[in-house]
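What you see is part of a larger complex, with each chain still in position.
Going in written order, the chains are labelled A and B, and every chain counts its residues from 1.
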Amino acid sequence: MIASASGPEEPFALGVCYYPEQWPAERWPAYAQQMRALGLTYVRIAEFAWSLIEPEPGRYDWAWLDAAIDLLAAAGLRVVLCTPTAAPPAWLVQAHPEILPWDRAGRPRTFGSRRHYDPASPVYRAHSRRITTALATRYGTHPAVAGWQTDNEFGDHDTARSYSPAARDAFRLWLAERYETVADLNAAWGTVFWSQQYSDFDQIDLPNLSVAEPNPAHALDFYRFSSDMLARFHDEQIAILRRLSPGRWITHNFMRLQHDFDHYQVAHNLDFAAWDSYPTGAVEYSSLSTSDKRRFARTGEPDLIGFNHDLYYGVGGGRPFWVMEQQAGQINWAPSNALPAAGAVALWTAQAWAHGANVVSYFRWRAATVAQEALHSGLLRHDETLDRGGEEVAALDTSAWDTAPLQREFALLHDYACLWAYDEQPHSAAASYWEQVMLFYRALRSLGVDVAVRHADSDLSGYRLIVAPALTIVDEARATHLARYAPSAHIVFGPRAGSRTPSGNIHPSGQPGPLADLLGCRLRNFDGLPPWLSVEVDAYTVTTWAESYQLAGGTALHTYSSGPLSGQPAVVRHGGVTTIGAWCAELVRDLLASELQQLGIPTLDLPMGVRVSRRGQSTLWQNFTPELVTLPDGTTLAPVSYRLDSTRS
Amino acid sequence: MIASASGPEEPFALGVCYYPEQWPAERWPAYAQQMRALGLTYVRIAEFAWSLIEPEPGRYDWAWLDAAIDLLAAAGLRVVLCTPTAAPPAWLVQAHPEILPWDRAGRPRTFGSRRHYDPASPVYRAHSRRITTALATRYGTHPAVAGWQTDNEFGDHDTARSYSPAARDAFRLWLAERYETVADLNAAWGTVFWSQQYSDFDQIDLPNLSVAEPNPAHALDFYRFSSDMLARFHDEQIAILRRLSPGRWITHNFMRLQHDFDHYQVAHNLDFAAWDSYPTGAVEYSSLSTSDKRRFARTGEPDLIGFNHDLYYGVGGGRPFWVMEQQAGQINWAPSNALPAAGAVALWTAQAWAHGANVVSYFRWRAATVAQEALHSGLLRHDETLDRGGEEVAALDTSAWDTAPLQREFALLHDYACLWAYDEQPHSAAASYWEQVMLFYRALRSLGVDVAVRHADSDLSGYRLIVAPALTIVDEARATHLARYAPSAHIVFGPRAGSRTPSGNIHPSGQPGPLADLLGCRLRNFDGLPPWLSVEVDAYTVTTWAESYQLAGGTALHTYSSGPLSGQPAVVRHGGVTTIGAWCAELVRDLLASELQQLGIPTLDLPMGVRVSRRGQSTLWQNFTPELVTLPDGTTLAPVSYRLDSTRS
């Protein structure tokens, strides 16, 4: 990656997503002035503009975009340009229907919305390089262009994985490269099971429409392949931009908890990560209880937002990130789309900053009067009046928000292959990788501590506490890597640690495979609990998942007190390493509090919806609830508001 | 349309749906006599008889149908004949599989039930004309033939829209005719959004299987196209019948709340409309609460029935209609199929009459012993005994039921394109066009007043109160049309009035577009409420939808008292025009009661299940509940019963 001087090192700034092509050109000058007046710095444009830029094959129309950029530049605004590949034009699909993605049901998906391309298609890859080259040639060195966004929201609408003939052909080649011989593939996938042995790579189908569920190793490799296709597609664009647009940064706007590709891999060559934050939609689609959904319907729930901030800080290489699209009014894509509470837009902006955002860019300038997102809000209403969110943006004072890199003492480990392996065989209806990760993340946040989300294989030096909530895949290398930190840090593992090999198999020695020495225990049994069943660990009620251990050097901190595992260890301690096998928010919280106490770290007892985050020398107290709350220092915080203290608490 | 002397002007009559071909010919004479003895006048036959009429291509077998008609005629019964096009024969599908409809999932639907044709298929259209011509040539002037039913239940089984290659080709032609240039289509659809611009009509797919949801303008035009195909198919049959069967009326049996085509358009050339009423099924598929479903499981809920009566009175041009198929025992197509209560068949018949039916025809004569509807009741049981419903029919005295046209002072406006635009982007899970319309309809019925359902663009002269519950699409012409009645009538608009252009876009001036002057306000914000969230307007609780206004000449009658819109107008009054933005049954009811009071109209306070309707000089009190109820005049009405007063209340 080429480090870039622009972007994340500058003062905190605001931006907006803007589609000049959707509005009469005579309104453009006034819009630019109004953006400045609102205090905006960055304007993202040309996101879905391919059919305007290239209305016919090979004929480019730059005039409108030239004019749009120049007007913004003239108003002192900085432009973020997008490669327009998330929406190839109709003429390209007509000429090359083989670029379309196919869905899991085995059907080609049609033109008429967006993301209608298969990154495994060599035809599409060529066109992607061509349009990227054309755009970067035209604007790569334009002085107003601050940086680039590639494509848009990889993986949205279930597009990270395509089941097309193009994908099938590419998958077979990918497997042949990865395994060289079918014998090696057969060994890795355990095809000895159910007579699945292949004698030819061309016998291998994509893992959809199989009679029973597919082999999880087959699925896992397909997920890796799909992620690779996206990364290759992405890297091709980045290489072109690096060459033709020197000195500009490059980012991509990722999505909340998107899990269908390896974000570390796809982001590897970016300067920093960005993501699109829509807090009310996150609540609507969450597993929160109905009462919590009601409580947070208009503010979002802070940990569902904050986790993504922390995630993309890490995905971007441990660097300040952007919120490229920040909800600033009602969204349009949830089953119901409630208005945000007064104060919510300001609160979201402040929280993003405190979690490491250097820019928050609102979506979108003016509410669209046409097409799929016509009911989505903008800073301006359909009728050009300033909407509720726009008024909050106008009132924001961000002068005290310095853009220091984050300092974090605690790390939470994450890895997409672990996620894929977990969710392919969840074994309990309420269990999933993200739910298990959030169980630990929420506990830390409720204790008032900040946490870095890090890839499991990254350098973890300097962290005093390392939490691995759901580290399913562990081989010798990963086990050795983690063991390296045991002398210097406390480490906490959640259920299923070390349950899988990189192929997605079970270790012949059983769980936790090569982690056994570190954990001081081995798995005895696991118990997948349906919603109507629970077991106990003393006064704690365990739902969803319970696993017990055979001690092998460690000592039992807690044992099950009911159910089939009664009397068996539920939590094991081995030196500074703790293994938690019981799914219970209170137990996890109490154990993590105990770890922090042992490390001499003061903790708080924050209720759901009240959070604290620190950046530089400042502390940001946040109240996402509809009530006035009393903070630990005895002061109060109004509903849906924040307070910035200039000292680090 | 050719006005016809037969049919709706005659005395109220009863009929039955009869399939002689399903029974041994030796039973036909007795059946005809028994029909007469039961007091029936009309007998509908030959509905799905194509494969009997034309067992091989071009070979017609009329003998059985001749005999059946002659026997009925001899018994003094009048025959309603059907074009048999709802079920093309197997040999035609075998020869021309391209006539089959395709489902939304992109699959051809197969032979073996009914409605297996695509009205966009030119091949099918030719065969439809051919069989209609043959049938009308044979029986068009038969003295016993009173009139015709075209086809059967357009749109049933999700067949109003086909996603076949034939439909795709026809859609492209239809678009080319409508827009002439792709540039105009691009402008109308707002394809500047998401790079959707077309350069060739042949690039346009049907709006299924797109990656994200389709462009709503694309969808809206596809719905218009599909409706057009059905109307053209229908008009072709009607033209043939007019030519070959002079003096006979023509109708079609529409369905409850069917919404996939424009019924006004498809009914345009009919003499009157008919519909098929199955009250217990309507309850089972409704959004009623479980306790209301229990309460009305055996009687139907009166407004769910009555609205359709009023709707088809309007669809048929403001003329008395038929209930072509009236449930007279258990149905077979709901998840569960409870028996009707004793008295329900008589109550349904009386209610239909009071809402403007001139004929009620029961479905069906004898319960089928074969095939898909073997568990559906008839007037006769499988074993030929008279079933419960048949006994009620035998006991009916309809001599006092005069067939005067309805006199209505209040109109409720309806339009199918408004429905399509609403439901394409509902924005709140519980919101839909029909639910919002029923909110207003129920309020009027609970106040004891009768209401006409009218197309929004029809002549509204003479109505004292005009209610437009969900008039989403409003252009200048429609706004001008409505403004014309403001001096003479009170007008009440529901949420989302004027939110859309005819293309389905938002007006650049925002909601209510060209209605702003009439309403005296403009939209400020809307709030799509999930089921777990509500806001308040004083003591009223608002669910599902809340919108607030900026006053522009009008005055606020009510303001929100909680939620993000607190303090903003929820109901605006401007002269005689009231705009209601809050979804709340009680508020709507109180506001409509106030309008009626201002007009000097007395209102009642009828509980759910108790209703009153007026026709000619009579008043019909109806009790759909399982309890004895006390009416406003202090008299009582037994459970599941009606009382006819010979004075208009």
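Quick notes on this one:
Throughout what follows, a residue touches a chain if its C-beta (ideal position, glycine included) is under 8 Å from a C-beta of that chain, and two chains touch if they have at least 3 such contacts.
Owing to the predicted nature of the structure, the values given are computational and were not obtained by experimental measurement.
Because all chains derive from one sequence, the complete complex can be expressed as a copy number, which is 3 in this file against the 2 shown.
Heads up, the rule we're going with is that only the chains that are shown with their structure count from here on.
Averaged C-alpha coordinates put the centre of subunit A at 47 Å from the centre of subunit B. Those residues of subunit B lying in contact with subunit A across their complex are 105-106, 189-200, 202-218, 425, 427-430, 505-511, 522-523, 525-533, 563-565. Those residues of subunit A that touch subunit B in the shared complex are 19, 21-22, 48-52, 55-56, 84, 87-91, 93-94, 101, 103, 105, 107-116, 156-157, 159, 284, 290-291, 293-294, 297-298, 329-330, 332, 334-342, 367-375, 381-383, 387-388.
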